[in-house]
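Removed from the display is one protein chain of the complex; every other protein chain stays in position.
A and B label the chains in the order they appear, each numbered from 1.
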Amino acid sequence: MNSKILELAVGVFLLAGILALGYLALSVGNMGVTASGETYRVTARFDNIGGLAVKAPVTVAGVRVGRVSEITVDRELYSAVVSMDIDASYDNLPTDTSASILTSGLLGAQYVGLQPGGEIEYLADGDRIELTQSAVVLENLIGQLLFSKTSE
Amino acid sequence: MNDADETPLLQLRGIDFSFTARPLFEGLDIKVRRGQVTAIMGPSGCGKSTLLSLIGGRLRPAAGSIHFDGEELRPSNRQSLYRMRRKMGMLFQSSALLTDLSVFENVAFPLREHTALPEEILAMVVLMKLQMVGLRGAASLMPAELSGGMARRVALARSIALDPVLVMYDEPFTGLDPISMGVVVKLIRELNDALGMTSVVVTHDVAEGCSIADYVYILGKGTMIGEGTVEELQSSEDPRVRQFMDGLPDGPVAYHYPAAPFADQLLGSDR
Partner (left out) sequence: MNALQRLGRLGIEATLALGAAGIFFLRVVEQLWIVVRRPALLVQQLFSVGVLTVIIIVLAGLFVGMVLGLQGYNTLVDFGAESSLGLVVALFLTRELGPVLTALLFTGRAGSALTAEIGLMKTTEQLAALEMMAVNPMQRVIAPRFAAGAIAVPLLAAMFSVVGIFGGYLIGVELLGVDAGVFWSSMREGMDFKEDIVNGVIKSVVFGLCVTWIALFQGYTCVPNAAGISRATTRTVVTGSLSILGIDYVLTALMFGA
């Protein structure tokens, strides 16, 4: 009888532990979208990426469709090349889609917003987004403001 | 039975052993004949317990050989070592009962580990062993509830659970009241004769050791200083044997730990 109680307690313990793991995996974890799901990669060239970082979200109309996977500098043009992994289910982005680096909130993290265009052809793996808008760098903005004020 | 050419159950030949640079044993020879109670006596710290560890294969001698029941003991081969240990029982000085198991389960432990006896037969064997040491009524107690003497008897029942050919006793008389000591002395002799076992008793209690032993070895610093039957040793002229048998404070084993002359140290000339 004693060993039955023991086995029961251990059984409950194991079950609770496995349920906790399962809860974390299913409810908390984002099992689908980007981590294990299929993605395709597009790149975009920006003059200035501001504070954009790898793993930042890529959104369409505010909905997350992928993440930034790599940021490099073009050796000849000295511009930033941002690679993005887009979820394969969003395979209908037109080739004239434009990408801009946006900020969530005034001082929040930066992300890439995609603005779909009107072409019939869709972006595919390895394509480049030609229309880009760089990040708004606050210091530059203030600098411009001061400059225009003094030149008046 | 007592032929001179009968092969001994246990034979140690030319054993060298040391923990540190100082050798503990040098060229030690011991023979244990079947059916006898052999006592190994000696002062504390002469390596008596170490000797049992060597026989049990828990320590490895630097030189020499140990033969047990017609086979050489090789601690490096775990399988053969464990096979031989099943034929040995050992009673530890601290009893070494498994503290989280009851008396019954302690005695049942070696049976459960090494046999596949059905529960009823196992219970019968365990109760029989407990009956031999007079503790069948204590079967459901936990080790913490036992007195030192009872714990040692339970441990004895456990060590004979697998019907070993050889039982080793490590200081079986130490720390017991006179009654318990009498019980243990009686048990060792009785079990040895009734079950046809062979016993090795390691002790520094001369009186008790002599009262049950058929043959006695006296261990000194590193070597045997005497052997023989109890009568032979009691009439021995060897001063080392005499000092031990009679319990003299000073003799070949000096009373003083080696030191510089006392006067020198008092006068501070040697600091």
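The criterion applied here is as follows: contacts are C-beta pairs under 8 Å (C-beta built on N, C-alpha and C of every residue); 3 or more make two chains touch, one makes a residue touch a chain.
A quick note: this is a predicted structure, and the numbers were derived from the prediction, not measured.
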| item | value |
| --- | --- |
| Residue among B:Leu24, B:Met41, B:Ile66 or B:Met88 touching the omitted chain | B:Met88 |
| Which residue of A:Glu7, A:Glu38 or A:Glu70 touches the chain not shown here | A:Glu7 |
| Touching residues (missing chain, whole complex) on chain A | 3, 6-7, 9-10, 12-14, 16-18, 20-21, 23-25, 27-31, 34-36, 64, 105, 107-108 |
| Absent-chain interface as seen on chain B, which is shown | 53, 56, 58, 78, 82-83, 85-86, 88-90, 92-94, 96-99, 109-110, 113-114, 155, 158-159, 162 |
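Heads up, the rule we're going with is that only the chains that are shown with their structure count from here on.
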| item | value |
| --- | --- |
| Centre-to-centre distance between chain B and chain A (centres being mean Cα positions), rounded to whole Å | 75 |
